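Removed from the display is one protein chain of the complex; every other protein chain stays in position.
Should a chain be cited, it is by its letter among A and B, assigned in written order, with residues numbered from 1 in that chain.
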Amino acid sequence: MNKRKLPFGTALLNAPFTLWTVIFILAPLVLVAYFAFTGNDGRFSLQWFEYIFDPARRETYLRMFGDSLLYGALATGISLLLAFPLAHFMAQSKQSVQRVLMLLIMVPMWMNFLIATNAWRYILEHNGLINNLLAGIGLPRLGMINTPGAAILGMVYNFVPFMILPIYTVMARLNVQLVEAAQDLGASRWEVLRRVIVPLSMPGVMSGVIMVFVPSVSVFFINDRLGGVRLIGDVINDRVLNETNLGAAFSLILMLIILVCMLVLNRMGDREKGAFVN
Amino acid sequence: MKKKNGILSTVYAGLIFLFLYLPIAVIVVFSFNSGRTTSNFESFSFYWYMRLFTTNFEAQAALRNTLILALSTAVITVLLGTLAAVGIDRLRRKFTERIALGANNIPLMSPEIVMGISMMMLFIFGGALFNQQFVLGFSTVLLAHITMCLPYVILSVLPKLRQTDPHLAEAAQDLGCSQVMAFFRVTLPSISTGIASAFLITFTLSLDNFVISRFTAGPFTTLPLHIFGQIRMLVRPDMYALTTLIFVMMFLLLLGSNLLQARAAKRQNKQT
Partner (left out) sequence: MKKRILALVLGVVMLASVAVVFTGCGATANDGGLSLIQDQLLGEYTRDLAGTTLNVVNWGEFIATGPELHIVRAFETLTGINVNYSTFNTNDELHTRLTAGGESFDLAFPSDYMIQRLINEGNLNRINFDNIPNLQFIQREVHGLDMLDLWFDPGGLYSVPYVWGMTGLIYNYNLVQEPPTSWTALWEERYAGQILMFESSRDAFAVAKFILGLDVNSEDEADWHAAAALLRDQAPLVRQYVGDEIYDIMIGGNAALGPYYVGCFLLMRTLTDEDLRFVFPEEGVNFFVDSMIIPATSQNQLGAEMFINFLLEPAVARQNAEAVFYAFPHTEVVDYENFSRRGDPVLFPTNLPPYQRFVDQSREFISLRYSLWDEIRNIR
């Protein structure tokens, strides 16, 4: 295609990234797998997986993985529902307003999640900000803290910028003429949204979903502190310091689950794309 | 021209921003608390800001460490990531490209806690290979942060490269530019917005990272690590004051860069 390119140019350009990937991405993964399959005696062993799937514990840990998936999916879904209209709103704004809104989305990301969680606790507490306001106008106090809802709120709060930004980026690039053409052809606003904007935003939605789902499934601390909900991330966090190999086994299972979810998502994404092309 | 937003969608956006900024408002207010708690406002005072600037040496050092780390991470990752994106863009075989992109996705799909622990293992193992003890510190946390941020850089630069017309660079070469010169004169300007946003996101991710730093930073205390140590007993308003200061600094910085951008955009509009 391009004669003037040096034959080894591409290889040379890719060398640093390849090297980096092998040393810092693949090697740690291999280490995790190695530890997960190494017993207390230092030899190959399935003892950690036997421990996790021991009949006495199986139910607990399967339910925990299930809960993590459920909470992760809920947090991702809610983030998507919140983010999509907002991204649309941003993309429809004036260029100068868009830049400011972008900035306003990024600012909360600089807040340490420990600090944010502490602030949310105060907002949701029995004698907290919202309940004091409610009591001030004579309304009954609500039980918000230590509920599954609070856990999901904390997760959504921390991860929703990662949903907004990619969707917005794609929508901002979206070809206005395409929308106008659809309108000229008599499509209603709803149809334009369904037939043009949603399908064209899919790449952004996909990366947003990945970037929210992965940290949500492996979340720890936030969910427990706000919602009293303990998930698999908390278990890993607890165990890995005491029994590194067991922690590695839990991590490996979690990564497998994430991988499967991603593959399923990818399939769905492909079908979406295909639907649009047809 | 684009369609304007209706009242309903403006209200909706307002509500989301309220959600995003409610905790920030709480943090700013309680940073001025004269009392020692973050839940019981006594009276307005600058006490915690004073403490921060006078005797809170640990917080000062942590802030300094964090800024140095975030800056180094951003610069190195953007260089490395742009190079990688250019390399991936030139891959002509679908198969190799898929592998490269797949590898790039691994850190995005790894839970942070798994990444942190596995990188700690790698560093200690690698140190042992070279007969080095006590390897954890600035350099290891830097390597870990670069690894964590690299996919984001590639994902923001690569699409811009794809949009760039390859014939432009070829034309430049036809006109006598060397390959390298063609890259700097033609390709780089057209991907610069991608690079700028990559820089910003990398800086942000590194600044706020706790989980990966916790396992790889060793004695190099970053701000999130310092905060985690502090809140064991009680979250004091000084951590809120520090957070507020970071907001203000970053806000000013972004506002400045935005004004510059707006002015540049205006100039460009005039030219065309």
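The rule is short, and it goes like this: contacts are C-beta pairs under 8 Å (C-beta built on N, C-alpha and C of every residue); 3 or more make two chains touch, one makes a residue touch a chain.
What you see is a predicted model; the values in this text were computed from it and never measured.
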item	value
Which displayed chains the hidden chain touches across the whole complex	A, B
Among B:63, B:169 or B:186, residue touching the chain not depicted	B:63
Touch criterion as defined above, residue of B:6, B:102 or B:189 at the omitted chain	B:189
Contact residue for the chain not shown (choose from B:10, B:55 or B:178)	B:55
Absent-chain interface as seen on chain B, which is shown	35-40, 51, 53-58, 60-61, 63-64, 67-68, 71, 74-75, 120, 123-124, 127-128, 133-137, 140, 188-189, 192-193, 195-196, 199-200, 203, 218-219, 221, 225-226, 228-235, 249, 253, 256-257, 260-261, 264
Residues belonging to chain A that touch the chain removed from view	40, 51, 56-57, 60-61, 63-64, 67, 118, 121-122, 125-128, 145-146, 224-225, 228, 230, 235, 238-239, 241-244, 246
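In this text, only the chains that are shown with their structure count from here on.
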item	value
Of chain B, residues touching chain A in the complex	2-5, 9-10, 12-13, 16-17, 19-24, 26-27, 30, 38-39, 80, 83-84, 86-88, 90-92, 100, 103-115, 117-119, 121-122, 125, 143-144, 146-147, 150, 155, 166, 170, 173, 179, 200-201, 204, 207-208, 210, 223-224, 227-228, 231, 235, 239-240, 243, 246-247, 250-251, 254-255, 258, 261-262, 265
Chain B-facing residues of chain A, complex	1-2, 4-6, 9-10, 13-14, 16-17, 20-21, 23-29, 31-32, 35, 82, 85-86, 88-90, 92-93, 95-96, 99-101, 103-116, 118-120, 122-123, 125, 128-129, 157, 160-161, 165, 176, 207, 210-211, 214-215, 217-218, 220, 233, 236-237, 240, 244, 247-248, 251, 254-255, 258-259, 262
